[in-house]
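Notes to accompany the following structure.
With one protein chain removed, the remaining protein chains of the complex are shown where they sit.
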Amino acid sequence: MIKSKILEELIDRWLTKVGTLVAIFITFRGHNAPGGGFAGGLILGAVFVLQYLAGQQPTIRRKPILNPERLLGFGLLLALVTTAAPLFVGGAPLESYIWSITLPQIGKVKIVSSTFFDFGVFFVVVAVVLLVLTFLGTRGGAISHEPTDGVG
Amino acid sequence: MVFFAAVVAHFAVAVLALIGLRRRPVIAACAGLVVLAGTALVVATQAIGATSAPRKTIEWLPLLGFNFTFQVDGFAVVMALLVSLLGFGVLAFSIAYFEHDATFTRFVGLFMAFAGSMTGLVLAEDLFTMFIFWELTSVWSFLLIGLHDKSEVARRSAVRALLTTGAGGLCMLVGIGLLQNQFDTTSFAQLRDLAPTGTMASVAASLLLLGAFTKSAQFPFHFWLPGAMAAPTPVSAYLHSATMVKAGIVLLARTAPIFGDTGVWRWWVVLAGVITMLIGGWRALRETDAKLVLAHSTVSQLGLLTVLFGIGSPYATYAGVAHLVAHAIFKAGLFLGVGVIDHELGTRDVSKIGAARRAVPVSVVAIGACLLSMAGIIPLFGFATKEKALVALLDAEFGLVGSIALWGIVAGSVLSVAYSVRLLHALVRTPNDSASHDQHHAHHEASVLMRSTLAAPVVVAAVVSLGFGFAASTVGSWLVSPSSALDVKAVSKLALWPGINDALLISFVVIAIGAVIGWKAPLESKLAQQPRGERVFDVVYDSTIAGAKRITAVIQPGSLPIYVGITLLLVSIAPISAAFVDGFGSLSGLTSGTALEASVSIIAIVMAIGVAVLQSRFTGAMFLGGVGYAIAALFALRGAPDLAVTQLLVETLTIVVFLLALRAMTRITTRPVSRFPQITRMFIAATVGIAIPLLALAARDARTAPSASQDYFARSVDEAGGRNVVNVILVDFRGFDTMGEIVVLAIAALGVANLVRAAEQHRRAAISVKEVAGS
Amino acid sequence: MSIWAFALIAVLFAVGSYLLMERSLTRVALGVGVIGNGVNVLIIASGSDAGEAPIIGREGVLADPLPQALVLTAIVIGFALLTFLMTLAWRNWTITGNDEVEDDVEDRMITRRAEQTEKLGDVPHPEDVQT
Partner (left out) sequence: MSSLVALPILIPLVAAALMLVVRNLFAQRAISFAALLSSLATATAVLVDVWNTGDIAVSRLGGWPGSFAITLVSDGLSSVLVVVALVVTATVLLFAVGQQTPDEHSPYYHPVYMALVAGISQAFLAGDLFNLFVAFEVLLMASYVLLTLEGNREQIRSGTTYVVLNIIESVVLVMAVGLIFAATGTVSFAELPERIAALPDGVRMGLHLLLLIAFGIKAAVFPLFSWLPDSYPTAPSSASAVFAGLLTKVGVYCLIRVQTLLFPGELSNLVMVVGVSTMAIGVLGAISQHDMKRILSFHIISQIGYMVFGLGIGGAVAIAATIFYLIHHIPVKTSLFLVEGIIERNTGSSSLDDVSGLARKSPLLAVLFLIPAMSLAGFPPLSGFLAKFALVRGGLSAEQYIGVGVAIVVSLLTLVSMVKIWVGAFWGEVAPSSLNNSGGVLRQHRSMASATAILVGFTLVIAVAAGPLYEFATRASDQLLDIERYISAVRSAS
């Protein structure tokens, strides 16, 4: 693993922050330009991979990410709720709604309901990367070949 | 409908016995007695004074013509009465017989289920309805033969019986299907009116006959019946002599008027019947177990009935009905009688049963009467019926078949007199060693009540045999309605003394010869081998299993690479066959492509070959990543930036996954040897590699319709609010795909987590085992 | 479809198939990766002509977005499969010490049994029937 202090600092200070911002940006702009929840999630995932390779726990702003299984559930729920919500107002599943909101100073902003869906995707992808790193990486790495396979 | 209710009542008692009254089988048995007596009463009262035969259809699956149709005509009444009255007697007998036997619960339940099925069978006015009850009786018979399932013999005999009758049932099913297909009905009456002829009808008739022959143990399926004697005596007496084995006869009786004149029919029934009669008679003469003597005699008598019902002349049918009744009565009496002796002496060996004279004198006298009826000795009922059979066959004009039938029956009758007399001889003779009697007697210290319960049904059977003999003409008039239900012309009468005629003379000769043979026949003679039919069955069974194993061994080698190879080969066949149909794939659709595309593709190709050629797993993973990156570039070149980005990121993650997994798997150095020859694998790989892109090219060239993307372009901005159409498709137009995709991703991650957890748990378990072992 | 795409598809499918018939699970996983890439290229190459990115407002002929969307889904699913497969290989290693696929035990047994005919055994004569 990478043991250099400088590198660690570099990853910690810059890569994480920049990466997170880029990921969110990519996710947001997806509807109109290349990008979207997938790409965004994968970029943040790549940041965590780098952190992992640097021998750190995946974190944002030095705080451990909440339990990746919960994050996974949350992402799925977000996507599903966006999918199912229109049913409650008599629409079809996944039907999208476009709201135009005028914000002070920024002006007219178009919000498409399917953006929430994209965010769900984003969280799922991030959670999956975290799960793989935690389990196959950290926990799996601690297990070696069992010579006594009578138990298995 | 009251009959249907009666059938249902049987099953209700069966369920009650098996589930509700498991601890009190005697109460269940009493309930069964009530139901059986009630059914007999209902049938009898309905029959008396009935001018027409009540008929009832219960719809089940009308679209396929599956309905329950019952008709209570004369024949059905006789059969139903036999079923319920004999059932009553046998069940009463069994209460004492099973006194100390834990299987009595099961017996009562299965017995009642059987009686219900049999009642349904005889009341059926429709092939399909009959078939349902037919198969049910097979199942109950299987379970009853195996009642004492700890005995290996019982288990095997049960299996033989079920598979044989099951096979016949399936043939019958096809026959029914053929008839239904052609004539759109399975009702006996309607089929009779349609008078089917032609090849289809012959095939259908033959298939039905196969069903009847297996069920009624006709040659060459006669072997299962003696084996079925592994069942307790009440089962043998009821199912395998008086009722179930008559099912085939009932089918013959019902279908002979339909198919009697289709060419093959008569030959089939006469040959099978005569051969069965002779084989059964011969074996009955040689067996040393009294119960098996009876079993083989049953086979032989069933042969006689097959000929009588199958040949299709009115008199023969009448004689058949009469003999069927006679046989049911004396054979049930005989089986129960042997059961009494067995219960008393603990043996059924014909050389020892003479001791029964002192132990159970009343029963022995009754058995003797039944034996005389079986031998056809005046004045018992068996005489009158067998006499009628001879007369009927002497009168019939069927040419060669008729003569075979007649002389076959004469020969068979000699044998049946002989084996009856042999048993009689065994009973009156003083046995060599009477020691066994006292020994067993101690074990069977049955109460007087129980003893008389055991003896009563036997005595009743004997008395009825005798009484019906003296009242032959009255009984004969009762039988007119049943036989004319089968064939309107089958009106005749019975007499105790028919006057001197050809038939009587033949009878005297038959009795004289038979008596001499029977008296002289050795009682100890032992048949060394297992019956040939059983052996044939076992050989067929064993070799089927062995053959199946051989085939399975080839087809299911258990090796994953082989399965993969077969699958891939098949995949390549799809495009190849397409090329054969359309002429070989034209490469004219290929363009040269840009230089950039070419170089990226070549990099990808080289990397891919590297993955295959390089042996190190680690390097392989790196090269796979290289392939992925090159393809990402290719996507970017083709106007797919989203794809390129995703591919790039996913490929990176893939490498990480490979690294994580391979990092742990350090010590693998050996290169596993495939069971596939290298050359085969290369051949399959090359075939797939060439075939697939050819199909892709052909598919590409076949496109004429516009892409569905037109709609996406048209609606993306205004209605979905996005300009990046790919993304809009992913989150909106086809968002449901994405939904599924993230679920797949999530589940895969859970799968990874689960496997790692499993590994941790196993490791912990292994460690604790070690600690325990260490301490 | 260009000749390069054609050749690439052919090689990816051939190499992928070759690797899939291996006994080593890691190699099988590599095969899955290669053949998965082959399928993706196949769909893009046969499903649409090359063009500009399908973003409304761009100049020129836009590529068909639908195959791209399909392949995007396929890529992610492929990743999920590979990840699971590699974990399976790893778990296999923790048990057996290698990543080979073993043959099915029961099938081998049937193969062995097929060589010696299995008899029901001598069936006793029904004389010794107990009632």
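Note that the chains take the letters A, B and C in the order they are written out, and that residue 1 is the start of every chain.
By definition in this document, contacts are C-beta pairs under 8 Å (C-beta built on N, C-alpha and C of every residue); 3 or more make two chains touch, one makes a residue touch a chain.
Remember, predicted model here, so these are calculated numbers, not experimental data.
Visitor: What chains on display are touched by the one that is not shown?
Guide: Output: missing chain touches A, B, C.
Visitor: Consider the whole complex, including the chain that is not shown, and state which of B:79, B:123 or B:136 touches that chain.
Guide: Of all options in B:79, B:123 or B:136, contact with the hidden chain holds for B:136.
Visitor: Contact with the hidden chain only, please: which chain C residues?
Guide: Against the missing chain, chain C presents residues 20, 25, 28, 32, 35-36, 39, 42-43, 46-47, 66-67, 70, 73-74, 77, 80-81, 84-85, 88, 91-92, 95-96, 101-102, 104, 106-107, 110, 113-114.
Visitor: Touching the hidden chain in the full complex, which residues of chain A are there? Just list them.
Guide: 69-70, 72-74, 76-77, 80-81, 83-84, 86-87, 90-96, 149, 152
Visitor: When the complex is taken as a whole, what residues of chain B touch the one chain not shown?
Guide: Considering the whole complex, chain B reaches the absent chain at 18-19, 22, 59-64, 66, 106, 131-132, 135-136, 139, 142, 146, 149-150, 155, 158-159, 162-163, 166-167, 170-171, 173-174, 177-178, 180-181, 541, 544-545, 547-549, 551-553, 555-556, 558, 560, 563-564, 566-568, 570-571, 573-575, 577-583, 692, 695-696, 698-700, 702-708, 711-712, 715, 732-737, 739-741, 743-744, 746-748, 750-751, 753-755, 757-759, 762.
Criterion: only the chains that are shown with their structure count from here on.
Visitor: When the C-alpha atoms of chain B and chain C are each averaged to a single point, how far apart are the two points in Å?
Guide: Comparing mean C-alpha positions, chain C is 41 Å from chain B.
Visitor: Identify all positions of chain C at which a residue touches two or more other chains, and write them in rising order.
Guide: Residues 53, 55, 72, 76, 83, 86-87, 90, 93-94, 97 of chain C touch two or more partner chains.
Visitor: Counting only residues that touch at least two other chains, what does the list for chain A look like?
Guide: In chain A, the residues touching two or more other chains are 32-34, 38, 132, 136, 140, 143-146, 152.
Visitor: Provide the residue numbers of chain C that touch chain B in the complex, in ascending order.
Guide: Answer in residue numbers: 1-15, 17-24, 26-27, 29-30, 33-34, 37-38, 40-42, 44-46, 48, 50-57, 62-66, 68-73, 75-84, 86-91, 93-94, 97-101, 103-108, 110-111, 113-114, 117-120, 123-131.
Visitor: With touch defined as at the start, can you tell me which chain A residues reach chain B in the complex?
Guide: That would be residues 30-39, 42-43, 45-46, 49, 69, 72, 75-76, 79-80, 83, 93-94, 96, 98, 110, 112, 114-115, 117-118, 120-121, 124-125, 127-129, 131-137, 139-141, 143-146, 148, 150-152 of chain A.
Visitor: Could you please specify the touching residues of chain C with respect to chain A in the complex?
Guide: 53, 55, 72, 76, 83, 86-87, 90, 93-97
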